[in-house]
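Missing here: one protein chain of the complex. Every other protein chain is in place.
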Amino acid sequence: MSSPYATLPEFEYARPSTLEEALKLLAKYGEEAKVLAGGVGLITFMLERLVSPRIVIDIKKIPELRRIEYTEGKGLVLGAAARISEITRYMDSNPRVREKYRALYEALSRIADLQIRNRATIGGNICEALPFMDSYAPLALFDAKLRIASVEGERETTITDFVKGPGFLDLAPNELLVSIELPDPPRESRSGFSKIVPAIEYSVASVAMLVANPVDPRSREVRIAVSAATPAPIRVREAEEVFRREGDIVDLLDAALDRMTSAIKELVIEDPYASAEYRLEMLKVQAYILFKRLLDSFLQERG
Amino acid sequence: MGGAVVREYRYIGKRIPPRDAFDKVTGIAPYVYDMELPGMLYVKLLQSTQPHARIKGIDYSKALSVSGVVAVATGRDFPFRIGIYVGDRDLLAIEKALWVGHPVAAVIAESPRAAEKALDLIEVDYEPLQPVFDPIEAMKPGAPLLHPDLGKYRISPAFKPRPGTNIANEFRLSKGDVDKGFSKASVVVEGEFSIPFMSHVYMETQAVIAHYKPNGYVDIWSSAQSPFSARYLLAMSLGMPVGRIRIHVPYVGGGFGGKAGLGWEPLAVMLSKKAGYRPVKLLFTRSEQMRLAPVVAGVKAWGKLGLDKEGRIVAYQARFIFDSGAFGDYTVNVSRTAGYACTGSYEVDNVECLSYAVYTNKIPTTALRGFGYPENHWVLERLIDMAAKKLGMDPAKVRSINLLKPGKSKTSTGARLREDAGDPQRVLEEVIGSLGWGREPSSTDKPWKIRAKGFALSVKGPSQPPDASSSAIIKFNEDGSVDVMVGTGNFGQGTVTSLAMIVAEEFGIPLDKVHVHEMRSTNDSAYTWQTVGSRGLFTDGSALLEAIKDAKSKIKRVASAVLRVSEDHLEIGDGKVYVKGKPWHYIPLERIVMGYLYENGNAIGGPIIGAGRHIAELNTFLDPETGQGTPTIFYTFGGTGVEVEVNVLTGEIKVVKAVQVFDIGKAINPLLVEGQMIGGFVMGQSRALYEELIFDEMGSVANPNLSFYYVARAKDMPDEWVLKIIETPQSDGPYGARGIGENVMIAVAPAIGNALYHGLSVDVRSLPLKAERVWRAIREQNPKLYKEALEAVKRSIRESYKKLREALVVAR
Partner (left out) sequence: MKVRFKVNGVEREIEVEPYELLADVLRERLGLKALKKGCWRGECGLCTILMDGEPVKSCIILAVEADGSEIYTVEGFSEDGRPSPLQESFIRNAGLQCGFCTPGFIVVGEYLARKPRISKEEVKYALSGTICRCTGYKQIVDAVLEAHQEYRKE
């Protein structure tokens, strides 16, 4: 964050056109390679000399990695190199998909700014591994599956298993994040995303929430995922369980958020931009407001 | 204003687009950032990693072996100090590093890449010394000394450093008897206030190119506000004749005070010499800009205000401690200004204001738009609202009672306020009128969002030495068009356009026949002290009017012979010189301005050149003990009102409405005046709500970038604007005009602070009013508000839930 440099360190550049080629390069160079998608993170990190790879592997020309595809029943598949603005544009032209994954849409359409969204990719956002990356909470919310490939084969993981903490991913040097699959959310669900950006460009507390069948305790589903306030994204399942109970809805929400507090309070980040106390409280406050907004969106639907 | 003749102007007062706009929208405007010279080398500075350390040795042998590296310089190469007010600055750290970021070595290379490579190979051997980061600690006896030789530095007469301490300047304003004053008070309020360090964030970072030629002449291209001052100081420090140094200034990509005084020219010049008399370019990245180039001092302040039962101010006491960082060069003047103008727009008989600039092991600081005034207004304008509330009186009323009365009142420095200084009462009325002060703010559709109104007044004049002067030269071309030479710089503030309008108006010629050559180089331009302090239009405009008068009289002298009437009977206008009352007896200007040719071939006159100057007559130094005297050529009164929307649960503030009212005497060009009012508001808002340089435990700037140091963006600007210009002309200003450039941001922070105070009963005394700070204040000072907002959210959840259930039942 304090680099005086105006030039990039020297490196080689490869632009594979197939996944296989990319994986081979990764296998060959391992830790000396860095993957370039949108470059928003990598180029800045290189300017700051946080990384100085021997080779930069540009994955944007691999068609498979640029996929943005929704299939009824299967869900939404995003190639790791799909641009943020391409994803939101796809959703804008498929409003049904947008509403299904509303929390993701809200998060992505508010990443940084217009120019950055035209360049940044979903895979890059995930692999930047900073707590405040905007895709984290929604991906946790939608039980996204991350497909990871290497020359040795493929594996599947979740965002919460993949992102371990600041700068720390469960990704071997020869592996590549290939795609992100978001299964269909519960029918008739509503979701949303909220973040606090207090005089910095990044969130200090982000909440994604999903609600289905809100007024029927037996089938009601409420999901809560948080990020930015914690070193890595968290799906707060212990809080979600509360909504299976009967009772006054606000009492349930109170109880759920209490559970969330006890589950995460030891983990909350404290830094000069926001105290742990503020971040924790902002998760709660946003959860209340977001829950209210989601209920209202059910109402609006009904006219 | 019964009986006053309202003159109809052709250009003055018209909304004319900026004259430099074409160059800027097409991107052809050159900045130093863009410039290159043949054979030019690039400089990169190595920053200290220690906040306070003796430099035992610097090994740059490896750096020299990098291909493309021409030379490496260290503080040993330049064992002298420089500065505009206090000569405390080194070019590269001499013996000691004074902050994390302090340049300790410079690499000069054929390319930026080579310079950067070499930078990584320099090894510095530091012996750490005890640092001091807090200015209050730094003032205490026994604190680690940054400048043990302070007593030997060159000091301008207006400043009082205390050698043997870290105090770079001490200023005292003392008038009347504060103890006696407070004894008559019905209410007394006091409090501690603070403002953090900030960065100017002019978009063009510091850029300078210097070429020290083997024949002893120096050419410099600098993104600077004060080329003439810089040239003079440079000549003095380097022992060179002034005339051998030429500083060129093309377009400047923003300055806001940060490019005032002496910049990086001396270092660049010396590095050019070191590099074998080749031109060198110094250009900072944003990160360098925010870690090693001067920023804006943080302030810890205290104020105490007493009102009698009628609301009259009976005493005011304040103390400002400016954290000037490792160098105090310009900040000493900031501290002085905050002190001498501490009573703002009000007449106060009993005053005592102390102001200090104190060295700490942090990044050095310098001037910023309006300096001294945003700081003292943040204290006083907040205290007035606090005292008014305590007294149960409308803060508008309290202000009205205490406002300075032109022609009658004496200012804080004991100078009588001129009769035509402006109409502060009307400013106040317009602010509260436009804001709808006294009427409840509109409610919002979200129960956790509250709207609140607040306002504050402001006053400011240029802070300049009494002998600060300006000049202007005009000359005619064959077609009757006019070239205008002034020294004022062009950072887009609009002076160039206004000056062109003045010339066009005075000669009655089309605007496109006037070519204003703003500051180009110290040799090619007319002198002006500096382009700072909102002085440009007033001082350079006055000089220009004198030059116009000079040219007119020369034209008349020639025309008098040709038209055979006395000069007194001639008039100039409509591009002609003509006989008063007989306009059909005329000569077109183009036939006379290069010399008049008679039919028989005789010629008289010759090319017309007009020269004019301006100096601040009757200004004085301030008394060293009491701060009394006449420090300024005008005061511009103004006021700012805001309506904000506060999210009670998160502490986030959105400014929904901005009111800006200024009595600027005469708006030469209202379009550009409004540009200042809007731009200054948003900069003020940014400072009030977002901006703060954050220091880590090494005193190092932790957020030297624009992601973690946030400045206002388009999405942050207010939705609604009320911009009002009041015109109470000042007789010695051009067309009655006063300055405006800096005044526009002074009252923004206190207006927002006052809005929180009135609307939410929350008193926040530290800037910025970041969300968490406001949130915390609400929780601590008005917990009921927070609780109610949260309850309201919960209630609305229940309501929505109920409705949803009902809707489902119906659906079934």
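The letters A and B name the chains in turn, as written, and every chain counts its residues from 1.
One rule holds in what follows: a residue touches a chain if its C-beta (ideal position, glycine included) is under 8 Å from a C-beta of that chain, and two chains touch if they have at least 3 such contacts.
Since the model is a prediction, treat every value here as computed from it, not as a measurement.
Of the candidate positions A:49, A:67 or A:119, contact with the hidden chain is made by A:119. Annotation: of B:287, B:361 or B:650, B:287 touches the absent chain (contact as defined above).
For the chain left out of this panel, the touching residue among B:328, B:395 or B:492 is B:492. Screening B:269, B:683, B:698 or B:793 for touch with the missing chain picks out B:683.
Mapped onto chain B, contacts with the missing chain fall at residues 17-18, 20-31, 33-34, 200-205, 251-256, 285-287, 491-494, 671-672, 674-675, 678-683, 705-707, 711-717, 721. For chain A, the residues in touch with the chain missing from this view are 6-13, 15, 36, 39-40, 43-44, 47-48, 56, 58, 60, 85, 112-116, 118-119, 201.
Quick note on the criterion: only the chains that are shown with their structure count from here on.
Residues 44-45, 47, 112-113, 116, 119, 283, 285, 287-288, 291, 448, 649-652, 689-692, 694, 700-708, 710, 768, 770-772, 775-776, 790, 793-794, 796-798, 800-801, 803-805, 807-808, 811 of chain B are the ones that touch chain A when the two sit in their complex. Note for the complex: chain A touches chain B at residues 1-7, 196, 198-202, 214-215, 248-250, 253, 272-275, 278, 281-282, 285-286, 288-289, 291-292, 295-296, 298-299, 302.
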